[in-house]
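In this view, the complex is presented without one of its protein chains, the others remaining in place.
This part shows chain A:
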């Protein structure tokens, strides 16, 4: 903020000249502001229509067709609910991908948030050098989504990787974890958990808001550290936990890059890393079955909307908002 010099754009002479017109102009001004609003909003509005709304409608339509990119849009064949029927009744690999995605999110997200909260508690007090720690713990969140890091990760859990070297120090013989259908997804979960820095930063912001008087009061009442954590920290932090939970779950469902890199775009070994979005990509862009992929996209969208709604409806029971700021 120190950089911002107070703007002092218009010379006073001009304003005095304009004064008589002011009263008359105020009505016109409001009208002008309404117009200006739409002028400033126009890029966003065009984007909303062309990049979001029209594609959504197109995708809804295509989900009832057998469209592939090679035929002309006018020759598309309407197939009714066939894509949805196929998805729910005749496509085992679809259900497998649902299962993979759910187990990924159900395991990785809670562990990631637990790690984030744990480290945030350790970093909560201010001391010299704490900023450096915060930054370094945050670093994986900046790098972790990249192809480069996914490559490193896969190599790390491969036969000659660092993880097996570590195990060998303890006399345990490892295996190529990324090629093992029973373990490949777990290595991706570890990669997700490794990026706990982003939710950690949000937890730290939340912890700063907890009034110290509450701890003092609890301490006077004889509450130990664990009791203080359960009775003060957790309830006071529940809005932030809720926020992180919603965001990380939605992100977790969309994991694509690492699964693509690990399986070279196939979802292997034996579909173990066939995340929903990877399955969608393969269906739409490798098999060119874009009608079916559109149906998958819509089910995905509805599922995410339902899960978010579920979070918000249960949130009432466990999210504690300190006195009445209402949202």
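Note that a contact is a pair of C-beta atoms (placed from the backbone, for glycine too) under 8 Å apart; a residue touches a chain by one contact, two chains touch by 3 or more; residues count from 1.
Here is the rule we use: contacts and distances are computed from a predicted model.
The unshown chain of the complex is recorded in UniProt as "Carbohydrate ABC transporter permease", chosen from "Alpha-D-ribose 1-methylphosphonate 5-phosphate C-P lyase", "Aspartyl/glutamyl-tRNA(Asn/Gln) amidotransferase subunit C", "DMSO/TMAO reductase YedYZ molybdopterin-dependent catalytic subunit" or "Carbohydrate ABC transporter permease". Screening A:50, A:81 or A:114 against the full complex identifies A:50 as the residue touching the chain left out. From the options A:41, A:217 or A:230, the residue with contact to the unseen chain in the full assembly is A:41. Interface note for the absent chain: among A:81, A:142 or A:217, the touching residue is A:142.
Although one chain is not drawn, its touching partners on chain A can still be listed: residues 1, 3-5, 7, 9-10, 12, 14-15, 18, 30, 32-38, 40-41, 43-48, 50-52, 54-56, 58-59, 62, 69, 73, 119, 122-123, 127, 131, 133-143, 145-149, 151-153, 155-156, 160, 162, 165, 168, 194, 198-199, 201-202, 204-205, 243-244, 247, 250, 253-254, 256-257, 260-261, 264-265, 277, 280-281, 284-285, 290, 293-294, 297-298, 300-301, 304, 308.
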